[in-house]
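Beneath this line is the structure, given in structure tokens, with notes to follow.
Apart from one protein chain that is not included, each protein chain of the complex appears where it belongs.
As written, the chains take the letters A and B, and residue 1 is the first residue of each chain.
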Amino acid sequence: MPDTLEDVRKVAPALARYTTRVLQGDVWRRPQLSGRDRALLTLSVLIARGQSEQTPSYLALALDHGVKPSEISGMIAHLAFYSGWGNAMAAATVASGVFEQRGIDAGQLSSAAMPAALDSVAEARRHAIVQRKFGDVAPGLVQLTKDVLFGDLWLQPELSPRDRCLVTICSVIATAQTAQLGFYLNRAMDNGVSRAELSELMTHVAFYSGWSSVYTALAVAKEVFETRPD
Amino acid sequence: MPDTLEDVRKVAPALARYTTRVLQGDVWRRPQLSGRDRALLTLSVLIARGQSEQTPSYLALALDHGVKPSEISGMIAHLAFYSGWGNAMAAATVASGVFEQRGIDAGQLSSAAMPAALDSVAEARRHAIVQRKFGDVAPGLVQLTKDVLFGDLWLQPELSPRDRCLVTICSVIATAQTAQLGFYLNRAMDNGVSRAELSELMTHVAFYSGWSSVYTALAVAKEVFETRPD
Partner (left out) sequence: MPDTLEDVRKVAPALARYTTRVLQGDVWRRPQLSGRDRALLTLSVLIARGQSEQTPSYLALALDHGVKPSEISGMIAHLAFYSGWGNAMAAATVASGVFEQRGIDAGQLSSAAMPAALDSVAEARRHAIVQRKFGDVAPGLVQLTKDVLFGDLWLQPELSPRDRCLVTICSVIATAQTAQLGFYLNRAMDNGVSRAELSELMTHVAFYSGWSSVYTALAVAKEVFETRPD
């Protein structure tokens, strides 16, 4: 936990106490999600909400927990699409300082992994649904969603499809876009994320995106959990 | 009203005019809410939306209107849970500068008041409802909500339960979490906040959280007002 708690204690001792006892002392140590995943979720929320003041210390924490520089790089590009270019550009500026401090160079930003394989049946089904609903309303965006979002961004090797799902879910919750949540919860489960992990994601994210945003999300999660056969 | 209006006038004279005539000259003087309450509401919106640039001058204004340092401290801890740790940490940093300027020390941050008494019947009913709805979806969060949120945070003496309701309502409106609003409007009325005060809260907050966010909230308020017997 990277905040300068001494300063916080001088102003909001109760906040400092909850930080050490509950957030650091309990939540971050719960075994249902790794520290690496928790760092990824936290960064996603901070970037999606534009909290650039908090971002440097959590970027450092993420690197300490084993999130790779290439994954951070991929996450920033991913969030440009989901939470807006401005947030991602600001995050890139912040990350640039942290990467320089740690001597991380361009060679560490690309992944040696193969691009993810496109599940062309599922993608054709997704596109057909969206085309039918919104093809007349916003043909340009529907085409960009097919060509650039799912046909390019989601396949880039820097971040795994599983992690892209987690990052997207955090962005959707943090920006109050409840209507988009069901699709990505299902996509996460299609990519192997378990109910227990999603449940713990909600618990963790409550602290960073706020209790209210997560309680709104729980209603969607409940419906997804109850309607999936697996 | 603490903004440097001279600078604003050079760029957006209409905005400066609305600030002096409408916001300062009318809204802040309306008798339905005290200046103290208005300062509390305004600060809650600013912190919940992460507007740390505006926060220092409104912190100073709040202190001038009689909001106690211990109440500001309690509000920051409260908003950590409702609008996210990042916003609260940023607010604590800003408050630290203001408190230092004014010579406010640690002794003024704790309240001599007794902790609020837990209404154990109402809390048991609340927990039972949430447990039934979300106990399977996010057991960790449901437990933390019982133990830490309502069993600890809401009872802390720094901020009265009535003020905690107002702060929470502002946070919920400012972060577009409409689905959570009804519960907290009812809770506010259970804690003695009148319809007239809630109505004026909506009017005041429209200026700081935006007209759209409050019109969305009015639909919920209307339903709560019409369904309560009192």
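Note that in this section a contact is a pair of C-beta atoms (placed from the backbone, for glycine too) under 8 Å apart; a residue touches a chain by one contact, two chains touch by 3 or more.
Because the structure is predicted, anything quoted here is derived from the model rather than measured.
S.K.: Which candidate, B:Val22, B:Ala106 or B:Ala124, sits in contact with the chain we can't see?
M.R.: With B:Val22, B:Ala106 or B:Ala124 as choices, the missing chain is touched by B:Val22.
S.K.: For the chain left out of this view, which of A:Ala113, A:Ala128, A:Val148 or A:Ala196 touches it?
M.R.: The missing chain is touched by A:Val148.
S.K.: Quick one: say which of A:Ser57, A:Gln131, A:Ser160 or A:Gln177 touches the chain that got left out.
M.R.: Final answer for the missing-chain contact: A:Gln177.
S.K.: To test your reading of the contact rule: which positions on chain B touch the chain that is missing from view?
M.R.: Residues in contact with the chain left out: 3, 7-8, 10-15, 18-19, 22-23, 27, 30, 32, 45-46, 49-51, 53-54, 174, 176, 178, 199-200, 202-203, 206-216, 218-219, 221-222, 225.
S.K.: Just the residue numbers, please: which parts of chain A touch the chain that's not shown?
M.R.: Touching the chain left out of view, chain A contributes residues 48, 50, 52, 73-74, 76-77, 80-90, 92-93, 95-96, 99, 106, 109-110, 133-134, 136-141, 144-145, 148-149, 153, 156, 158, 171-172, 175-177, 179-180.
Just so it is clear, only the chains that are shown with their structure count from here on.
S.K.: Nearest whole angstrom, what separates the Cα centre of chain A from the Cα centre of chain B?
M.R.: 27
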